[in-house]
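So, subunit A:
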Amino acid sequence: MNLLLWTLTVPLLTAGIGGLGGPRSFKELTMVGGLALTFGLCLATAGDFLAGSTPVAFGDALRVDGLSALVLVLCGFVGLLSGTYGVGYLRRNERRGLVTPRMRREFYGLIPAYVFAMLFVSVSNNLGVLWIAVELTTLASVFLIAFHDRDTSLEAAWKFLMLGSLGLGFALLGTVLLFAAGQGHLGEGLAALNWTRLVEAAPQMHPFTLRLGVVFALIGYGTKAGLAPMHTWKPDAYREAPSPAVVLMAVGMLNGAVYCILRIHMISKAALGPEFSGGLLLTLGLLSVLIAVPFILIQWNLKRLLAYSSIEHVGIMAVGVGLGAEAGVFGALLHMTYHSLAKPVALFSAGTLAQLHSSSDLDQIGGGTLGRAPVASSLLVLSAVMITGSPPFGLFFSEMTILRAGFSGSHVTATSILLAALVALFCGVAYQVGRIVAGPSPDPAVKAPDPERFDIALATTTVAAVVAVVSAFYLPAPLVALIRAATQVVWGTP
Partner candidate 1 sequence: MTANILIFCAAGMLVTAYLMVGQKALFTTIRLYGVQSLLLGIVATTIAIAESRPELFVTAALTVTLKAILIPWFLMRTVDRIGIHREIEPFLSVPASLLVCLGLTVVGYRVSTGFQEGARGVGHHLIGVALSLLLIGLFLMVTRKKAITQILALLTVENAVFLVALGVTSGMPLIVELGISFDVILAVLVLGVLVRRIVGRFESMDVSRLSKLKG
Partner candidate 2 sequence: MIPDAFLTIGASLLQAGGMLAAAPLLRTAIKKMKARLQNRQGPPLLQGYYDLAKLIRKEPVRSETASWVYVAGPRVYFAAAVAATTLVPVLVAVAPLEAAGGILLLVGTLAFGRFALATAALDTGSPFGGMGASRDMTIAALAEPALMLGLFAQALAAGTMNLGVLVRALVQQGPSWHPSDLLAFAGLFIIVIAETGRIPVDNPATHLELTMIHEAMVLEYAGPDLALVEWASAVKELLYLTLLVNLFMPVGIATSVETEALFVALMAWTGKVFLLAIAVTVVESTNAKLRLFRVPELVSVSLGLAFLALAIRFL
(Lines give C-alpha, C1' and ligand atoms only; values in the text may rest on other atoms or scores of the structure.)
Protein backbone atom coordinates (compact mmCIF):
# COMPACT_ATOMS: atom_id res chain seq x y z
CA MET A 1 0.00 0.00 0.00
CA ASN A 2 1.67 3.16 -1.10
CA LEU A 3 2.51 6.30 0.77
CA LEU A 4 -0.32 8.32 -0.69
CA LEU A 5 -2.92 5.81 0.50
CA TRP A 6 -1.36 5.80 3.96
CA THR A 7 -1.60 9.58 4.01
CA LEU A 8 -5.35 9.25 3.50
CA THR A 9 -5.88 6.17 5.67
CA VAL A 10 -4.21 7.42 8.85
CA PRO A 11 -6.58 10.34 9.46
CA LEU A 12 -9.52 8.12 8.56
CA LEU A 13 -8.44 5.56 11.16
CA THR A 14 -7.83 8.34 13.68
CA ALA A 15 -11.36 9.53 13.04
CA GLY A 16 -12.70 6.02 13.50
CA ILE A 17 -10.91 5.50 16.81
CA GLY A 18 -11.77 8.98 18.01
CA GLY A 19 -15.41 8.45 17.14
CA LEU A 20 -15.65 5.19 19.03
CA GLY A 21 -14.97 6.24 22.57
CA GLY A 22 -12.50 5.41 25.27
CA PRO A 23 -10.79 7.42 27.99
CA ARG A 24 -10.13 11.07 27.32
CA SER A 25 -6.34 10.97 27.46
CA PHE A 26 -6.35 8.10 25.01
CA LYS A 27 -8.55 10.02 22.58
CA GLU A 28 -6.39 13.10 22.90
CA LEU A 29 -3.32 11.02 22.27
CA THR A 30 -4.77 9.32 19.22
CA MET A 31 -5.95 12.56 17.68
CA VAL A 32 -2.71 14.46 18.18
CA GLY A 33 -0.61 11.41 17.33
CA GLY A 34 -2.68 10.52 14.31
CA LEU A 35 -2.66 14.04 12.95
CA ALA A 36 1.05 14.41 13.61
CA LEU A 37 1.62 11.21 11.71
CA THR A 38 -0.62 12.48 8.95
CA PHE A 39 1.38 15.67 8.68
CA GLY A 40 4.54 13.60 8.55
CA LEU A 41 3.07 11.52 5.76
CA CYS A 42 1.99 14.63 3.89
CA LEU A 43 5.54 15.92 4.10
CA ALA A 44 6.84 12.57 2.95
CA THR A 45 4.47 12.53 0.00
CA ALA A 46 5.44 16.06 -0.95
CA GLY A 47 9.06 14.98 -0.54
CA ASP A 48 8.42 12.12 -2.93
CA PHE A 49 7.06 14.55 -5.45
CA LEU A 50 10.00 16.91 -5.05
CA ALA A 51 12.27 13.92 -5.45
CA GLY A 52 10.84 13.61 -8.94
CA SER A 53 8.24 10.89 -8.69
CA THR A 54 4.51 11.53 -8.94
CA PRO A 55 2.68 9.50 -6.31
CA VAL A 56 -0.53 8.01 -7.73
CA ALA A 57 -3.23 5.60 -6.58
CA PHE A 58 -6.41 3.99 -7.94
CA GLY A 59 -5.28 4.21 -11.52
CA ASP A 60 -4.48 7.91 -11.54
CA ALA A 61 -7.67 8.86 -9.75
CA LEU A 62 -5.48 10.14 -6.97
CA ARG A 63 -2.37 11.91 -8.14
CA VAL A 64 0.07 14.32 -6.54
CA ASP A 65 1.42 17.10 -8.72
CA GLY A 66 2.91 20.38 -7.50
CA LEU A 67 -0.43 21.98 -6.72
CA SER A 68 -1.72 18.93 -4.87
CA ALA A 69 1.50 18.63 -2.91
CA LEU A 70 1.34 22.26 -1.80
CA VAL A 71 -2.26 22.04 -0.67
CA LEU A 72 -1.59 18.65 0.91
CA VAL A 73 1.25 19.98 3.05
CA LEU A 74 -0.68 23.06 4.13
CA CYS A 75 -3.74 20.99 5.04
CA GLY A 76 -1.62 18.52 6.96
CA PHE A 77 -0.03 21.39 8.86
CA VAL A 78 -3.26 23.05 9.95
CA GLY A 79 -4.68 19.60 10.66
CA LEU A 80 -1.97 19.04 13.24
CA LEU A 81 -2.33 22.56 14.63
CA SER A 82 -6.07 22.35 15.06
CA GLY A 83 -5.69 18.86 16.56
CA THR A 84 -3.35 20.02 19.30
CA TYR A 85 -5.25 23.23 19.86
CA GLY A 86 -8.46 21.21 19.86
CA VAL A 87 -7.22 19.13 22.79
CA GLY A 88 -6.66 22.25 24.82
CA TYR A 89 -9.95 23.70 23.62
CA LEU A 90 -11.99 20.73 24.77
CA ARG A 91 -10.11 20.56 28.07
CA ARG A 92 -11.05 24.15 28.80
CA ASN A 93 -14.69 23.34 28.15
CA GLU A 94 -14.43 20.17 30.21
CA ARG A 95 -13.18 22.30 33.09
CA ARG A 96 -16.32 24.36 32.79
CA GLY A 97 -18.36 21.19 32.45
CA LEU A 98 -19.79 22.15 29.08
CA VAL A 99 -18.95 18.91 27.31
CA THR A 100 -21.41 16.09 26.73
CA PRO A 101 -20.33 12.58 25.58
CA ARG A 102 -21.91 13.31 22.20
CA MET A 103 -19.69 16.33 21.87
CA ARG A 104 -16.59 14.30 22.71
CA ARG A 105 -17.50 11.68 20.13
CA GLU A 106 -18.25 14.24 17.47
CA PHE A 107 -15.15 16.29 18.25
CA TYR A 108 -12.60 13.51 18.23
CA GLY A 109 -14.33 11.82 15.33
CA LEU A 110 -15.12 14.70 13.06
CA ILE A 111 -11.93 16.75 13.30
CA PRO A 112 -9.74 13.97 11.85
CA ALA A 113 -12.52 13.06 9.43
CA TYR A 114 -12.56 16.63 8.25
CA VAL A 115 -8.81 16.56 7.83
CA PHE A 116 -9.15 13.34 5.85
CA ALA A 117 -11.73 14.91 3.54
CA MET A 118 -9.49 17.89 2.91
CA LEU A 119 -6.49 15.75 2.12
CA PHE A 120 -8.70 13.66 -0.12
CA VAL A 121 -9.73 16.80 -1.99
CA SER A 122 -6.17 17.93 -2.43
CA VAL A 123 -4.94 14.74 -4.03
CA SER A 124 -7.86 13.82 -6.24
CA ASN A 125 -6.93 13.97 -9.88
CA ASN A 126 -10.43 13.26 -11.04
CA LEU A 127 -13.36 15.65 -11.37
CA GLY A 128 -15.82 13.08 -10.11
CA VAL A 129 -13.70 11.96 -7.19
CA LEU A 130 -13.01 15.57 -6.39
CA TRP A 131 -16.70 16.32 -6.21
CA ILE A 132 -17.27 13.40 -3.85
CA ALA A 133 -14.39 14.53 -1.66
CA VAL A 134 -15.68 18.06 -1.44
CA GLU A 135 -19.12 16.76 -0.52
CA LEU A 136 -17.44 14.80 2.26
CA THR A 137 -15.83 17.95 3.64
CA THR A 138 -19.28 19.53 3.73
CA LEU A 139 -20.85 16.66 5.57
CA ALA A 140 -17.93 16.44 8.00
CA SER A 141 -18.15 20.10 8.87
CA VAL A 142 -21.92 20.42 9.32
CA PHE A 143 -21.95 18.79 12.72
CA LEU A 144 -18.86 20.69 13.77
CA ILE A 145 -20.75 23.89 13.07
CA ALA A 146 -23.74 22.61 15.01
CA PHE A 147 -21.34 21.39 17.69
CA HIS A 148 -22.48 23.64 20.53
CA ASP A 149 -26.11 22.87 19.84
CA ARG A 150 -27.25 26.45 20.38
CA ASP A 151 -30.11 27.97 18.38
CA THR A 152 -27.62 30.00 16.47
CA SER A 153 -25.34 27.07 15.77
CA LEU A 154 -28.22 25.07 14.32
CA GLU A 155 -29.12 28.09 12.20
CA ALA A 156 -25.55 28.40 10.99
CA ALA A 157 -25.35 24.70 10.24
CA TRP A 158 -28.59 24.73 8.28
CA LYS A 159 -27.53 27.71 6.21
CA PHE A 160 -24.16 26.16 5.57
CA LEU A 161 -25.66 22.87 4.52
CA MET A 162 -28.24 24.41 2.24
CA LEU A 163 -25.85 26.76 0.50
CA GLY A 164 -23.13 24.12 0.47
CA SER A 165 -25.33 21.45 -1.07
CA LEU A 166 -26.68 23.88 -3.62
CA GLY A 167 -23.14 24.84 -4.47
CA LEU A 168 -22.24 21.20 -4.84
CA GLY A 169 -25.23 20.71 -7.09
CA PHE A 170 -23.88 23.44 -9.30
CA ALA A 171 -20.41 21.96 -9.11
CA LEU A 172 -21.80 18.60 -10.17
CA LEU A 173 -23.57 20.19 -13.10
CA GLY A 174 -20.34 21.89 -14.00
CA THR A 175 -18.54 18.58 -13.85
CA VAL A 176 -21.14 16.94 -16.05
CA LEU A 177 -20.94 19.72 -18.59
CA LEU A 178 -17.16 19.64 -18.70
CA PHE A 179 -17.38 15.92 -19.22
CA ALA A 180 -19.94 16.46 -21.93
CA ALA A 181 -17.87 19.12 -23.60
CA GLY A 182 -15.03 16.70 -23.97
CA GLN A 183 -17.07 13.77 -25.18
CA GLY A 184 -15.29 11.69 -27.76
CA HIS A 185 -11.95 13.08 -26.77
CA LEU A 186 -11.84 11.73 -23.23
CA GLY A 187 -12.40 8.06 -23.72
CA GLU A 188 -14.44 5.89 -21.38
CA GLY A 189 -14.39 4.96 -17.73
CA LEU A 190 -13.31 6.76 -14.66
CA ALA A 191 -10.12 7.99 -16.25
CA ALA A 192 -12.23 10.09 -18.61
CA LEU A 193 -12.64 12.62 -15.81
CA ASN A 194 -8.96 12.97 -14.95
CA TRP A 195 -7.49 16.44 -15.05
CA THR A 196 -4.56 15.34 -17.00
CA ARG A 197 -6.80 14.05 -19.75
CA LEU A 198 -9.27 16.92 -19.56
CA VAL A 199 -6.48 19.45 -19.92
CA GLU A 200 -5.07 17.58 -22.88
CA ALA A 201 -8.48 17.34 -24.53
CA ALA A 202 -9.46 20.89 -23.66
CA PRO A 203 -8.50 22.48 -26.99
CA GLN A 204 -10.90 20.18 -28.87
CA MET A 205 -13.78 20.65 -26.43
CA HIS A 206 -17.07 22.15 -27.47
CA PRO A 207 -16.57 25.75 -26.36
CA PHE A 208 -20.11 26.65 -25.34
CA THR A 209 -20.66 23.55 -23.24
CA LEU A 210 -17.25 24.13 -21.71
CA ARG A 211 -18.06 27.74 -20.87
CA LEU A 212 -21.32 26.72 -19.25
CA GLY A 213 -19.52 24.00 -17.32
CA VAL A 214 -16.82 26.38 -16.12
CA VAL A 215 -19.42 28.91 -14.98
CA PHE A 216 -21.36 26.35 -12.96
CA ALA A 217 -18.26 24.73 -11.53
CA LEU A 218 -16.90 28.11 -10.47
CA ILE A 219 -20.16 29.06 -8.78
CA GLY A 220 -20.22 25.66 -7.12
CA TYR A 221 -16.70 25.53 -5.77
CA GLY A 222 -16.79 29.28 -5.21
CA THR A 223 -19.52 28.60 -2.68
CA LYS A 224 -17.19 26.33 -0.75
CA ALA A 225 -14.38 28.85 -1.03
CA GLY A 226 -16.67 31.62 0.13
CA LEU A 227 -16.39 33.91 -2.85
CA ALA A 228 -19.00 36.64 -2.85
CA PRO A 229 -21.92 36.47 -3.38
CA MET A 230 -21.89 32.85 -2.21
CA HIS A 231 -19.98 33.81 0.93
CA THR A 232 -22.99 34.35 3.16
CA TRP A 233 -22.64 31.12 5.16
CA LYS A 234 -19.14 31.95 6.29
CA PRO A 235 -19.59 34.47 9.10
CA ASP A 236 -22.31 32.38 10.70
CA ALA A 237 -20.31 29.17 10.49
CA TYR A 238 -17.15 30.81 11.85
CA ARG A 239 -18.96 32.27 14.80
CA GLU A 240 -20.67 29.02 15.76
CA ALA A 241 -18.06 26.37 15.10
CA PRO A 242 -15.39 25.67 17.75
CA SER A 243 -12.15 27.43 16.89
CA PRO A 244 -10.19 24.29 15.89
CA ALA A 245 -12.88 23.45 13.38
CA VAL A 246 -12.95 27.04 12.18
CA VAL A 247 -9.25 26.81 11.44
CA LEU A 248 -9.84 23.72 9.33
CA MET A 249 -12.59 25.61 7.51
CA ALA A 250 -10.65 28.83 7.10
CA VAL A 251 -7.47 27.22 5.88
CA GLY A 252 -8.02 23.60 4.88
CA MET A 253 -11.38 23.85 3.22
CA LEU A 254 -10.54 27.25 1.75
CA ASN A 255 -7.35 25.92 0.22
CA GLY A 256 -9.22 22.85 -1.02
CA ALA A 257 -11.86 24.99 -2.69
CA VAL A 258 -9.21 27.24 -4.22
CA TYR A 259 -7.54 24.06 -5.43
CA CYS A 260 -10.74 23.01 -7.22
CA ILE A 261 -11.14 26.49 -8.69
CA LEU A 262 -7.58 26.40 -9.95
CA ARG A 263 -8.18 23.02 -11.59
CA ILE A 264 -11.25 24.33 -13.36
CA HIS A 265 -9.31 27.44 -14.32
CA MET A 266 -6.59 25.26 -15.82
CA ILE A 267 -9.04 23.46 -18.08
CA SER A 268 -10.78 26.63 -19.14
CA LYS A 269 -7.43 28.29 -19.72
CA ALA A 270 -6.23 25.41 -21.85
CA ALA A 271 -9.35 25.67 -23.98
CA LEU A 272 -10.35 29.33 -23.99
CA GLY A 273 -7.24 31.10 -22.78
CA PRO A 274 -6.94 32.76 -19.38
CA GLU A 275 -9.44 35.56 -20.05
CA PHE A 276 -12.72 33.70 -19.64
CA SER A 277 -12.43 32.06 -16.24
CA GLY A 278 -9.87 34.70 -15.30
CA GLY A 279 -12.41 37.45 -15.85
CA LEU A 280 -14.98 35.61 -13.78
CA LEU A 281 -12.49 35.06 -10.95
CA LEU A 282 -11.37 38.67 -11.09
CA THR A 283 -14.95 39.91 -10.79
CA LEU A 284 -15.95 37.53 -8.01
CA GLY A 285 -12.66 38.13 -6.22
CA LEU A 286 -13.03 41.91 -6.26
CA LEU A 287 -16.63 41.54 -5.15
CA SER A 288 -15.47 39.42 -2.20
CA VAL A 289 -12.80 41.89 -1.14
CA LEU A 290 -15.24 44.78 -1.43
CA ILE A 291 -18.04 43.03 0.42
CA ALA A 292 -15.68 42.38 3.32
CA VAL A 293 -14.98 46.08 3.85
CA PRO A 294 -18.24 47.40 5.30
CA PHE A 295 -18.87 44.32 7.39
CA ILE A 296 -15.46 44.53 9.01
CA LEU A 297 -15.90 48.24 9.65
CA ILE A 298 -19.13 47.68 11.59
CA GLN A 299 -18.47 44.17 12.89
CA TRP A 300 -19.80 43.12 16.30
CA ASN A 301 -18.22 39.71 16.64
CA LEU A 302 -14.58 38.73 16.65
CA LYS A 303 -14.91 35.43 14.82
CA ARG A 304 -17.26 36.87 12.21
CA LEU A 305 -14.62 39.53 11.72
CA LEU A 306 -12.10 36.84 10.90
CA ALA A 307 -14.64 35.17 8.62
CA TYR A 308 -14.88 38.33 6.58
CA SER A 309 -11.12 38.58 6.59
CA SER A 310 -10.88 35.13 5.02
CA ILE A 311 -13.53 36.13 2.49
CA GLU A 312 -11.19 39.02 1.73
CA HIS A 313 -8.20 36.72 1.38
CA VAL A 314 -9.90 34.21 -0.88
CA GLY A 315 -10.94 37.22 -2.92
CA ILE A 316 -7.33 38.34 -3.15
CA MET A 317 -6.28 34.89 -4.32
CA ALA A 318 -9.03 34.87 -6.92
CA VAL A 319 -7.94 38.26 -8.17
CA GLY A 320 -4.35 37.07 -8.30
CA VAL A 321 -5.33 34.12 -10.46
CA GLY A 322 -7.73 36.20 -12.47
CA LEU A 323 -5.12 38.76 -13.46
CA GLY A 324 -3.99 36.30 -16.09
CA ALA A 325 -0.29 36.66 -15.46
CA GLU A 326 2.11 34.09 -14.15
CA ALA A 327 3.23 36.49 -11.44
CA GLY A 328 -0.40 36.79 -10.39
CA VAL A 329 -0.82 33.03 -10.06
CA PHE A 330 2.42 32.78 -8.16
CA GLY A 331 1.32 35.61 -5.90
CA ALA A 332 -2.00 33.89 -5.30
CA LEU A 333 -0.32 30.62 -4.32
CA LEU A 334 2.18 32.47 -2.13
CA HIS A 335 -0.77 34.25 -0.59
CA MET A 336 -2.46 30.92 0.02
CA THR A 337 0.65 29.63 1.78
CA TYR A 338 1.18 32.65 3.98
CA HIS A 339 -2.52 32.89 4.72
CA SER A 340 -2.49 29.28 5.86
CA LEU A 341 0.37 30.11 8.20
CA ALA A 342 -1.01 33.36 9.59
CA LYS A 343 -4.75 32.71 9.88
CA PRO A 344 -4.53 29.95 12.50
CA VAL A 345 -2.74 32.35 14.87
CA ALA A 346 -5.56 34.84 14.52
CA LEU A 347 -8.31 32.27 14.95
CA PHE A 348 -6.61 30.54 17.86
CA SER A 349 -5.92 33.70 19.82
CA ALA A 350 -9.40 34.98 19.07
CA GLY A 351 -10.78 31.62 20.14
CA THR A 352 -8.87 31.81 23.42
CA LEU A 353 -10.23 35.27 24.15
CA ALA A 354 -13.70 34.06 23.24
CA GLN A 355 -13.43 31.11 25.61
CA LEU A 356 -12.11 33.25 28.45
CA HIS A 357 -15.04 35.61 28.10
CA SER A 358 -17.41 32.78 27.11
CA SER A 359 -18.45 34.79 24.07
CA SER A 360 -16.83 36.00 20.90
CA ASP A 361 -18.95 39.15 20.69
CA LEU A 362 -16.79 42.24 20.89
CA ASP A 363 -19.03 43.93 23.43
CA GLN A 364 -18.98 40.84 25.63
CA ILE A 365 -15.19 40.71 25.53
CA GLY A 366 -14.92 44.42 26.29
CA GLY A 367 -11.76 46.50 26.21
CA GLY A 368 -8.29 46.15 27.62
CA THR A 369 -7.76 42.42 27.21
CA LEU A 370 -4.02 43.11 27.17
CA GLY A 371 -4.35 43.42 30.91
CA ARG A 372 -6.37 40.25 31.41
CA ALA A 373 -4.94 37.91 28.77
CA PRO A 374 -1.58 39.36 27.74
CA VAL A 375 -0.37 36.40 25.70
CA ALA A 376 -3.54 35.82 23.70
CA SER A 377 -4.02 39.55 23.15
CA SER A 378 -0.46 40.13 21.98
CA LEU A 379 -0.77 37.19 19.64
CA LEU A 380 -4.07 38.56 18.38
CA VAL A 381 -2.44 41.91 17.65
CA LEU A 382 0.48 40.20 15.96
CA SER A 383 -1.81 38.08 13.82
CA ALA A 384 -3.96 41.10 13.00
CA VAL A 385 -0.83 42.81 11.73
CA MET A 386 -0.06 39.71 9.69
CA ILE A 387 -3.48 39.13 8.15
CA THR A 388 -3.83 42.76 7.18
CA GLY A 389 -0.82 42.23 4.96
CA SER A 390 1.52 44.51 6.86
CA PRO A 391 5.25 44.11 6.59
CA PRO A 392 7.53 42.55 7.54
CA PHE A 393 5.22 39.55 7.38
CA GLY A 394 4.45 37.13 4.60
CA LEU A 395 1.12 38.35 3.32
CA PHE A 396 2.69 41.72 2.61
CA PHE A 397 5.00 40.13 0.09
CA SER A 398 2.32 38.04 -1.56
CA GLU A 399 0.01 41.04 -1.80
CA MET A 400 2.88 43.08 -3.22
CA THR A 401 3.47 40.40 -5.83
CA ILE A 402 -0.20 40.34 -6.81
CA LEU A 403 -0.54 44.13 -6.84
CA ARG A 404 2.59 44.46 -8.88
CA ALA A 405 1.32 41.92 -11.39
CA GLY A 406 -1.92 43.87 -11.52
CA PHE A 407 -0.40 47.29 -11.97
CA SER A 408 2.03 46.11 -14.62
CA GLY A 409 -0.73 44.34 -16.49
CA SER A 410 -3.92 45.45 -18.16
CA HIS A 411 -6.00 45.45 -14.99
CA VAL A 412 -4.90 48.71 -13.39
CA THR A 413 -8.41 49.80 -12.42
CA ALA A 414 -9.26 46.49 -10.82
CA THR A 415 -5.97 46.49 -8.96
CA SER A 416 -6.53 50.02 -7.71
CA ILE A 417 -9.91 48.97 -6.36
CA LEU A 418 -8.26 46.01 -4.67
CA LEU A 419 -5.64 48.27 -3.15
CA ALA A 420 -8.22 50.73 -1.87
CA ALA A 421 -10.18 47.88 -0.33
CA LEU A 422 -7.02 46.55 1.34
CA VAL A 423 -6.37 49.94 2.92
CA ALA A 424 -9.93 50.17 4.16
CA LEU A 425 -9.74 46.62 5.50
CA PHE A 426 -6.60 47.41 7.43
CA CYS A 427 -8.34 50.34 9.06
CA GLY A 428 -11.33 48.18 9.90
CA VAL A 429 -9.37 45.34 11.44
CA ALA A 430 -7.05 47.72 13.30
CA TYR A 431 -10.06 49.49 14.78
CA GLN A 432 -11.89 46.33 15.85
CA VAL A 433 -8.83 44.63 17.32
CA GLY A 434 -7.66 47.81 19.02
CA ARG A 435 -11.14 48.16 20.46
CA ILE A 436 -10.87 44.99 22.53
CA VAL A 437 -7.12 44.79 23.07
CA ALA A 438 -6.40 48.35 24.17
CA GLY A 439 -8.06 50.59 26.67
CA PRO A 440 -8.84 50.27 30.36
CA SER A 441 -10.02 46.91 31.65
CA PRO A 442 -13.65 46.84 32.74
CA ASP A 443 -14.29 46.59 36.45
CA PRO A 444 -13.71 42.93 37.42
CA ALA A 445 -16.62 43.21 39.82
CA VAL A 446 -18.92 43.64 36.84
CA LYS A 447 -17.53 40.74 34.81
CA ALA A 448 -14.84 38.32 35.94
CA PRO A 449 -13.46 36.44 32.92
CA ASP A 450 -11.43 33.29 33.55
CA PRO A 451 -7.74 33.97 34.08
CA GLU A 452 -5.48 33.19 31.14
CA ARG A 453 -3.54 29.94 31.58
CA PHE A 454 -0.65 29.01 29.35
CA ASP A 455 -2.15 25.66 28.41
CA ILE A 456 -1.54 23.44 25.40
CA ALA A 457 -3.92 25.50 23.27
CA LEU A 458 -2.06 28.72 23.96
CA ALA A 459 1.24 26.91 23.46
CA THR A 460 0.03 25.75 20.05
CA THR A 461 -0.93 29.31 19.21
CA THR A 462 2.49 30.57 20.22
CA VAL A 463 4.22 27.91 18.13
CA ALA A 464 2.00 28.77 15.18
CA ALA A 465 2.89 32.44 15.66
CA VAL A 466 6.59 31.70 15.77
CA VAL A 467 6.31 29.63 12.61
CA ALA A 468 4.37 32.38 10.87
CA VAL A 469 6.86 35.07 11.88
CA VAL A 470 9.91 33.07 10.94
CA SER A 471 8.40 31.90 7.68
CA ALA A 472 7.76 35.53 6.73
CA PHE A 473 11.36 35.81 5.64
CA TYR A 474 12.59 32.24 5.76
CA LEU A 475 10.04 30.08 4.06
CA PRO A 476 11.57 26.57 3.87
CA ALA A 477 13.17 26.08 0.49
CA PRO A 478 11.18 22.90 -0.32
CA LEU A 479 7.94 24.81 0.31
CA VAL A 480 9.08 27.54 -2.04
CA ALA A 481 9.92 24.84 -4.57
CA LEU A 482 6.40 23.46 -4.16
CA ILE A 483 4.89 26.89 -4.73
CA ARG A 484 6.92 27.33 -7.88
CA ALA A 485 5.97 23.83 -9.04
CA ALA A 486 2.33 24.59 -8.35
CA THR A 487 2.63 27.79 -10.37
CA GLN A 488 4.05 25.69 -13.18
CA VAL A 489 1.09 23.34 -12.94
CA VAL A 490 -1.46 26.13 -13.11
CA TRP A 491 0.32 28.37 -15.58
CA GLY A 492 2.79 26.11 -17.30
CA THR A 493 0.30 24.40 -19.60
CA PRO A 494 0.28 26.52 -22.78
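With respect to how the candidates were assembled, all candidates are chains of the complex that A comes from, given by their letters.
Descriptive notes on the structure:
What we mean here is this: a residue touches a chain if its C-beta (ideal position, glycine included) is under 8 Å from a C-beta of that chain, and two chains touch if they have at least 3 such contacts; residues count from 1.
Predicted, not measured: the structure shown is a model, and the values here were computed from it.
One candidate from 1 or 2 touches subunit A in this complex, that being 1. Subunit A meets candidate 1 in the complex at residues 128-129, 131-132, 135-136, 138-139, 142-143, 146, 149, 151-152, 154-159, 161-162, 165-166, 169, 172-173, 175-177, 179-180, 183, 188-190, 192-193, 206, 208-209, 212, 235-236, 239, 295, 298-300, 304.
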